[in-house]
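A single protein chain has been removed from this complex, and every other one stays in its place.
Chain nomenclature is as follows: A and B, assigned in order of appearance, with residue numbering initiated at 1 for each chain independently.
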Amino acid sequence: MIWAVGGFLLLLISGIPIVLALGIAALAAIELSTSAPISIVAQRVYGGIQSFTLMAIPFFVASGLLMEAGGIARRFVNLAGAMVGWITGSLYMVSVVTGTGLAAISGSGSADTAAISAVMVPEMKKRRYDIDLAAAIIAASGSLASIIPPSIVMIVIAVTSSQSIGAMFLGGIVPGLIVMVGLMLGAWLFARRGGEAYRDGAPFTFARLAHAFREAAPGMIVPVVIIGGIVGGVFTATEAACVALFTTLIVTMFIYKELKPRDLPRILLKAISLSATVLIVIATASVFTWIIATEGLPAMLSGWLTGITDNPIAFLLIVNLLLLVVGMFMESISAVLILLPILLPIARSYGIDPVQFGIITALNLSIGLITPPYGICLYVAASVAGRRIEQVSRRIWLPFLCMLVALMLVTFVPAVSLWLPALMMN
Amino acid sequence: MPDRPGGQPPFSALRGPVPKALSAALRALRRLVDGAALLLLGYMALAVLVQIVGRYVFNYSIAWSEETATFAQIWLALLGAGIAMRHNQHVGVDFLILKAPLPVQRVFNLAAFALGAWFLGVVVVGSVSMVGIGLIVKSPALRMPMAIPYSALPVGFAYFLLEFALSSLPRILRPGHDPLEETGI
Partner (left out) sequence: ADFTFQVAHANAADEVQDKGLQKMRDLLEEKTDGAATLEIYPSGQLGDEAQSIEGVMLGSLDMSMTSNSLLSNYIEDFRVFDMPFLFPSISALGEKIDANWELMEDTANGSGFQLLGVFSSGIRHLMTSKPVESIEDVAGLKIRTMQNPVHVEAWRAYGANPTPMTYSELYGALQSGVVDGAEAASTGYDGMKFYEVAPDFALVGWLNMTAPVVMQKAAFDALPEDIRTALMEAGQEAAQWQRGYVEAQEKPLLEGFEAEGVTITTPDTEPFREASLPLYESELKTPGQKALLKALTGK
């Protein structure tokens, strides 16, 4: 088992796709420490993705990509500009609000980050904003996609912990909004002392807001369909994702008229390959979790942890630290699949609500999307801004602190994540 | 999102009629895989839509829509893994290895390729006995042979292995590539 973990870590930094690193490490552990026939690998791979619930992933990925190709990002930027463009550091504010809006239609952050960067960075450069902070804030705004529903990571968390996807989705809304407000506040404090460049706001007018809202409104049908459909008892999460896909097609092809039928195969193929990267990691990680379970690792770790402390808060702080470090180096989905089956039973034994624990996990791994050395949102934002990771990393502390505060709120105050699901689902 | 354009077949640098035929065969195979994947996604979306419409409009639930959509998803995920390999979209952490000297990179790339091929090969071989069981066992709702979804394993992983080889070989022959070309979700 030690060999498998060590080998996995070595493979992880060798540049090989994580899905293969997982598979190789699990296979090596099976060969070295069990007598199981190798057909167990194929069997577990199949079992990992044979799930109707997971079908929400390709549907959400496809509808997110279609929305972005169909002109939604530009309209959301305009709307955000009309809402918060008058505040000091306006372009930071617009980036954060746009990120929040896009988060409500897409399931993962890298595409959102790219879309916001593409629109906002040139303007920020022109107005002489601190461009490293701009990239850091845009990366954090993009990472909101994993906290605010729909969220691929939360689907995986819900499936792994046998919780309702609807409850998990609802639980992410308040923490997501806290991060949004925190990011705006942090950026505002920075911009207020940052000099003339940031006092650039256009005056607020209702006419502009109304116009921008009318333009962006069709795009907001999608979150209404998803949340309303699930909470209202019309659909299961998978069905909601499917309806979101058809709604997106209608909005982008017939209302915005920016998506042409000939674009469809290219975008859908991209959705297929992006969601396949998630699904195949889920499939392969289930080989890994099988070997973890047969080797009795959860029980060992749980005995060790409960030996350290019997205080749930102390336990959660240890978990936060662990997940923050893991999130620095690892991609979210595989981190969830490997760690959650180990941590969740322990959390349950401390009496922690699985939904709260899921949100804590999602928030930690969202922070991982912006922390160096490996954070996909940070990579994308830095590359579009034309800056090196090292340069952008010097400014990452600001969004990091904001997200950390939100994380502590979710950790210490269960109501932050549990109040909305309780309110809406009863 | 930065992603590498669909890979040029690596044979293109070579000359002669055999590589040309191979290159054409590869292009045809990729077109076939892409087409199949699009059809699968379309089927999944329609099957789920039919399930919703059936439940609300006709007050009649179709028992097999969920089952067949799940089977389609398995095929989609396993073919899609190869497609993602072709576009270099699988997430990996390569910023460290790219700082290493080129001979070290070459050794790592070679080892990674050998181990990756081992894993993918084991799945292909191991899934054959599952397909064997699947010829006897029927699915719960539609009672179709489970070999239909199970055979996605050997087919999908063999294609994954092919694309993995095609993307690894150039990296072993001349290591060092742009760290920003990787991407993911």
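FYI, a residue touches a chain if its C-beta (ideal position, glycine included) is under 8 Å from a C-beta of that chain, and two chains touch if they have at least 3 such contacts.
Because the structure is predicted, anything quoted here is derived from the model rather than measured.
The chain that is not displayed touches the following shown chains in the complete assembly: A, B. Looking at A:83, A:230, A:283 or A:369, the residue that reaches the missing chain in the full complex is A:230.
Interface note: of B:47, B:77, B:97 or B:130, the residue touching the hidden chain in the full complex is B:130. Take chain B: the residues that touch the chain left off the picture are 55, 59-61, 63, 66-67, 129-130, 133, 137-141, 143.
Although one chain is not drawn, its touching partners on chain A can still be listed: residues 36-37, 39-40, 43-44, 46-47, 50-53, 159, 162-167, 230-237, 286, 290, 293-294, 341, 425-426.
Operating definition for what follows: only the chains that are shown with their structure count from here on.
Chain A and chain B have Cα centroids lying 24 Å from one another.
The residues of chain A lying in touch with chain B in their complex are 11-21, 23-24, 27, 37-43, 45-46, 49-52, 54-55, 58-59, 61-62, 107-108, 110-111, 114, 152, 234-235, 238-239, 242-243, 245-246, 265, 268-281, 283, 329-331, 333, 373-374, 376, 379-380, 383, 389.
Residues 1-3, 34, 37-38, 41, 44-45, 48-49, 51-52, 56, 66, 69-70, 73-74, 76-81, 83-87, 89-98, 108-109, 111-112, 115-116, 118-120, 122-123, 125-127, 129-130, 149-150, 153, 160, 164, 180, 183-185 of chain B touch chain A in their complex.
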